[in-house]
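Shown here: the complex without one of its protein chains, the others still in place.
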Amino acid sequence: MSKKNKQFRERINWKKELSLLPGYLILIIWIGFTAVILFWILAASLSTSKEIFSGTVLKFASGLHFENYKDAWQVQNVSRYFANSVLYSVVACVAVLLISAPASYALSRFEFAGNKALRFFMIIAMSLPAVMIVLPIYAFTASMHIKGRIILILLYTFMNVPYTTIYLLNFFGTLSKTYEEAAMIDGCSLGRAFWTIMLPLVQPAIITVTVFNFLGVWNEFFMALIFATTEDTTPVGVGLLQIVNSMKYTGNYGGLFAAVIIVFLPTFILYLFMSERIISGVTGGGIKG
Amino acid sequence: MKKHRATIILFILPCVLSLFVMYLYPVVRTVIMSFFSIESVTAPARSWTFNGLANYISLFTSSAFLTALWNMVRIWLLGGVVTLALALLFAVILCSGVRFKKFFRAAIYLPNIISAVALATMWIQYVFNYDFGLLNGILKEFGVSNVKWLGTDMKFWSMLIAYIFGATGYFMLIFISGIERIPADLYEASTIDGAGKVRQFFSITMPLLKGITKTNITFWTITTTSFFLWSKMFSPVSSENSTLVPVIYIYDRVFGTASNTTRNAGLGAAAGVFLSVVVLLVYILLEKVIKNDDLEF
Partner (left out) sequence: MTLSLAGCASGSTQTTTAAASTTTAAGTTAAATDSATTTEGAAAASDATTAGSDSESADSTDFATGDYSSVTLNYWSMWNSNEPQGEVVAAVAKAFEEKTGATINIEFKGRDLSQVIQTSLEAQDEVDLFESSYQNISKNFKDYVYDLTDMATAADYDSRSYAALNQQVIDWAGFLACITEQPQVGGVFYNKDIFEASGITETPETWTEFLDACQKMVDNGYQPLALDSAYLDLAFGSHLERVIGQDAIINLAENGGWSANAGVISAADQIIDFVKAGYLADGAPDEYPSSQNKIGLTGKVAMVICADYVVSEVNNNTGTEVNWGLFNYPSVEGGVNSMNAYAGANSLAITKYSQNAQAAFDFIMYLTSGTNDQTMADTATQIPADPHNSEPAIKAGSIATLEATTTPLIWGMGIDYNSDKQTGIVDVIAQLYEGKFASGEDFAKALDALY
């Protein structure tokens, strides 16, 4: 609110605004384009295939087809893909914190042999192309008869360990040592001090990195393509692709775009409320390919 | 320190183990695989036969891989120049005092949070459609006849345009964070000296963004070597020359395609190793060429 008031009080400097006009123009064209295509997807999700293929989506000649959403959710399996994705992202986001937060804390607080090497290794790991690691993992899970959702849960967890650890490092580094020293004088063990005192102090960073991890897992595609081998384990990204491929034959393109909207919605809502955090996740953590 | 040793080990161990399982072991094994003749990716190690550099040699004599590589280079160079230039342009505009900066910034980044499968579907079915697509509709207004955006000679460019559109926001954010770290008094001083916006850009902004640019180029290189999904979406039925990239090549060779089910996991591994080396080389090269003399990112 206060900001708005400030803007009111600020006199509009027309000369300055005029010099910025080309900038505004470029921004508006780009965003206008984004808006048009998003709106088109929304409109297509409420149209019939025939309307989509004859380019009359925006006319809604045959009314709004909300049944496309029902069809996508039930017949096209989106409900199942959706549930899988929720499971993968929630479990992986929690698990990665359990692994990364303590490690990150230890790395930032204590000098020990291998500390530097470990950090360096994680940065390398973040820049590796995924194809460099999938073949042995695929062979390993096959030979060990590891099946089902557990594979992707583990992969998504491990995959996010380097980024999460590195991201949290900076935040633990900024905390004063007096916190845990005081706690330990009171008889707290280091482990306890970490969980009850240090971790809550970096809560904002944890929320940011978790939102970021969530988006990453939700939209992940390559690993899922290789490791989700039955419809029971398929998450939304690959599920959408399967719908895209089968819609060509099922002919319900309206349902396809309804599925697109359903898949897009959770990340969009998250973005509406947390865009600042997500953006600071990109720029603050620095590295996320 | 000493009395905490047990706790520290406990704290570090899960992380180390996960890195070992997820990265170290697979990388080492992939490198080894690249020197062996292996048909099925799941074949046990005892059935592998050593064949030295043969995989690498057949990789670079394979016309499909060379096509894939050429496409990747074009994506990297041309796509990179355009994406980073657009990203920088938006960043500069947003940092020049425009209103609604936060809104604009969030809107430009938005495509990054949408599932790329959804985005690609929209581009293919709507924007590039020959009969009623958005682009051909706009062209029609200007009296230009319909363009076959998805024909053999345009498909690569269409894919690149769609990809750039999605990627720009991410690199813009990183540029913004760099620009915001440039002390404002530098600009004030130069304004007093009578320097215009354009000159300020070239004399202050650009030189101080060297480090950030380097970061961006590194990221761009990483994303380009992993380029996969867009290619898959633009040629969903079978791989096509115009959209073939190394990861698609690897995927087809390792798991086989429907029309040709001969598989070669060793070749796929070699291609993977090659891609990783490319990333590493670009990184080293950038370190040598662009000195980190400005604000540390």
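Letters A and B name the chains as they come in the text, with residue numbers starting at 1 for each one.
In this text, a residue touches a chain if its C-beta (ideal position, glycine included) is under 8 Å from a C-beta of that chain, and two chains touch if they have at least 3 such contacts.
These numbers come from a predicted model, not from an experiment.
From the set B:Thr42, B:Ser96 or B:Ser190, the residue in touch with the chain omitted from the display is B:Thr42, counting the whole complex.
Within the full complex, the residue among A:Thr34, A:Asn170, A:Gln242 or A:Ser280 touching the omitted chain is A:Gln242. Contacts to the hidden chain, counted on chain A, fall at residues 48-50, 53-54, 67, 71, 75-77, 142-143, 145, 224-226, 228-231, 234, 238, 241-242, 245-246, 248-253, 255. Against the chain not displayed here, chain B makes contact via residues 40, 42-43, 62-64, 67, 124, 128-131, 146, 148, 150-153, 232, 236-242, 244, 251-253, 255-262.
Note that only the chains that are shown with their structure count from here on.
For the pair chain A and chain B, the distance between mean C-alpha positions equals 17 Å.
Of all residues in chain B, those touching chain A in their complex are 1, 4, 7-8, 10-12, 14-16, 18-19, 21-27, 29-30, 33, 41-44, 89-90, 93-94, 96-99, 102, 104-111, 113-118, 121-123, 125-127, 129, 131-134, 165, 170, 173-174, 176-177, 197, 215, 218-219, 222-223, 225-226, 228-229, 232-233, 236, 246-247, 250-251, 254-255, 265, 268-269, 271-273, 275-276, 279, 283, 297. Of all the residues in chain A, the ones that touch chain B in their complex are 7, 16, 19-20, 23-24, 26-27, 30-31, 33-34, 36-37, 40-41, 44, 52, 54-56, 98-100, 102-103, 105-107, 110-112, 118, 121-122, 125, 127-139, 142-143, 155, 157-159, 161-162, 165, 189-191, 194, 215, 218-219, 221-222, 226, 236-237, 240-241, 244-245, 253, 256-257, 260, 263-264, 267-268, 270-271, 275-276, 278-279, 282-284, 286-287, 289.
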